[in-house]
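What you see is part of a larger complex, with each chain still in position.
Note that the chains take the letters A, B and C in the order they are written out, and that residue 1 is the start of every chain.
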Amino acid sequence: MDKNKLTQLLNDVKEGRLDINHALHKLRTLPFENLGHTKIDNHRDLRQGIPEVVYCESKTPEQILSIMQRILESHNKVLGTRANPEKAAFIQKHISDSVYDKESRLLMVNRPEEDDAIKKTGMVMVITAGTSDIPVAEEAAKTLEFLNVKVERAFDIGVAGIHRLFDVSDKLYEADVIICIAGMEGALTSVVGGLVSCPVIGVPTSVGYGTSLQGFAPMLTMLNSCATGVAIVNIDNGFGAATVANSIIQRIQKYQ
Amino acid sequence: MDKNKLTQLLNDVKEGRLDINHALHKLRTLPFENLGHTKIDNHRDLRQGIPEVVYCESKTPEQILSIMQRILESHNKVLGTRANPEKAAFIQKHISDSVYDKESRLLMVNRPEEDDAIKKTGMVMVITAGTSDIPVAEEAAKTLEFLNVKVERAFDIGVAGIHRLFDVSDKLYEADVIICIAGMEGALTSVVGGLVSCPVIGVPTSVGYGTSLQGFAPMLTMLNSCATGVAIVNIDNGFGAATVANSIIQRIQKYQ
Amino acid sequence: MDKNKLTQLLNDVKEGRLDINHALHKLRTLPFENLGHTKIDNHRDLRQGIPEVVYCESKTPEQILSIMQRILESHNKVLGTRANPEKAAFIQKHISDSVYDKESRLLMVNRPEEDDAIKKTGMVMVITAGTSDIPVAEEAAKTLEFLNVKVERAFDIGVAGIHRLFDVSDKLYEADVIICIAGMEGALTSVVGGLVSCPVIGVPTSVGYGTSLQGFAPMLTMLNSCATGVAIVNIDNGFGAATVANSIIQRIQKYQ
């Protein structure tokens, strides 16, 4: 549409139906943002390997279905986050190749194309302090795998038994990004941040009670980390951490 | 006084000047709390080795002096906490053997008697995550020493360089109580709590900025510690931690 | 495993298959943490009388079962906290000698060995301000009993009727540790802390409404206690208080 409009304008200039001053004026007053539309949109697509992600929590099953179908018209994959089993069942009834992972609450449609294999370079390690943090960890890990990033997992290695952490230290040193997921007091991030040289993405979880403040306690712990190289995302936001890790891995791959 | 009053009453009963019903009534309506007064007071004295502690922060120099002088009439030592240099100078002008420790802000008068030597049993280890936590640590350590408890110190052993903690692990295993002082994210308490078997008293400090929330971040960290055997006191309350440690050491000594 | 690896290395040195410089290098690069593994683990076992405690709140019944079974392979007791009736029923179906206490939400397997009698030295008093605080109190008391520590209880002795507290004062003076559990305004801890000489562990509870802030009101009260010798644990954390009390009792017993 925009393209047609612009082509017309340029044709008019070329063929003398529109003098340059008027063309200039038209270009200036043409809603500039429309010019940018496709470019940004494509850019988004290239960037994340996922055209759009559907945050399912406060959407109706019908809304989710309609958005997913619209995306699938032009893309080969779509990801839904925080889908409960009821919404997932509804989608699966309508999109037969959609896959639902109950633990991570991810709803995925993946119609892989030829070059969609796991990338060779870059590994993200996803670790948790406790067993209860695993659902958030799986949201991060499965999102990364959906984005064709290599993932290693190490769960339940919290600092109250520091030797459990040391048992996986070799893997920690190999990782290009570590996603460190912890509820309760969240101290794992500081200890890991003090051991490794790669970026550490902390994800506080709402695991705990009382003063854990639904995840604010570990969040504050992570933000005040005395270790360097640590940044965080929202409470329970495994997906968000995965997108940060993905953006770092992509940057590494770009330069190779 | 109470004693006189009671003696008189009993004498009156004995000698028939007061019948039992009236005596009973008098005893019942006698302010019961006065009966308990001296007992509780003595108890307090025996218990803590310090008759009273003067919280200097929101008192005038004159108030502090007057309270300290009153205590010294019947005791051989008195402790003032959170005294600033100006208040300390005022007290030192009037109580010539008072000692002021600027770092810990403690103001002490100690006129030791014969049996006031450091107790042989029981050792409290006072550790800090950072150099900036030392004033709080010294408040704890010097209060304990004032109470004749043996103290060992290890400062700046925060978890961002976990090896620093391991360097003092022998001492940690020897301690009967560990006072663990940390600002910023306060993760040290969880790691120490996971290593040792003795009680750990956490003291969050107001060291930090932004989301450290003047000490609430490390406080929440410590309260949510996934390690067992950890309890905490108020932010920056080195004195409070020392009184808890002292009460534990006294309990140990009692049974020997 | 580690042991085998090390034995092999030393044998190689002894028998000249490995020169000292290479052995040194191997030792240095050997993940140091593995050396410490067993030691720390054993230590943990000795320390708490409980090898591991399973926090059941955010685990699936299957996860709880699997962890408990793994622990029971090498230990004679295991404790689950915050288990709801559904999870407990599942476990009891699979572990026939597991015991569930609904009030405290504790799930216990205890296969006592010979020397597992209640220790003679040391008594922990568990008191509550109100009737509604009893579940938290029972979590503390039953955990201590599970750990073979002697417990005395006194419930519903809050300060609004101060005489109720005085009625149990003899017991208070006998206790080696007092666990003081209170919701609403939590003032009991300050009054008790002012009466006794032993350490007082405060446990704020989420009993109350409105400004009780799910337990933050009594928590702040306890943290600001003007009495000395008081430390606290997380809101509703009866188990945590029990572990602190246990660590103190163990320290007392160690010196006898």
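Criterion: a contact is a pair of C-beta atoms (placed from the backbone, for glycine too) under 8 Å apart; a residue touches a chain by one contact, two chains touch by 3 or more.
Bear in mind the structure is a predicted one, so any value in this text is a computation, not a measurement.
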Given 3 visible subunits, total identical subunits the whole complex contains: 8
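Keep in mind that, in the parts below, only the chains that are shown with their structure count from here on.
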Chain whose average C-alpha position is farthest from subunit A's own: B
Relative orientation of copies subunit A and subunit C, as a Cα rotation angle in degrees, nearest 5: 90
Chain whose Cα mean lies nearest the overall Cα mean: C
Where subunit A and subunit B are represented by their mean Cα positions, the distance between them in whole Å: 51
Distance from subunit C to subunit A - Cα centre to Cα centre, in angstrom: 39
Interchain centroid distance [CA atoms averaged], subunit B/subunit C, Å: 25
Shared interface positions of subunit A, touching two or more other chains: 130, 161-162, 210-212
Subunit A-touching residues of subunit C, taken from the complex the two chains share: 31-34, 36-37, 40-41, 44, 55, 57-59, 63, 67, 82, 204, 206, 214-216, 219, 234-237
In the complex, subunit A residues that touch subunit B: 129-130, 158-162, 184-187, 190-191, 193-195, 208, 210-213, 216-218, 220-228
Partner subunit C, residues of subunit B touching it in the complex: 40, 43-44, 46-48, 53, 121, 176-177, 194-199, 201, 223-224, 228-235, 240-241, 243-244, 246-248, 250-252, 255-256
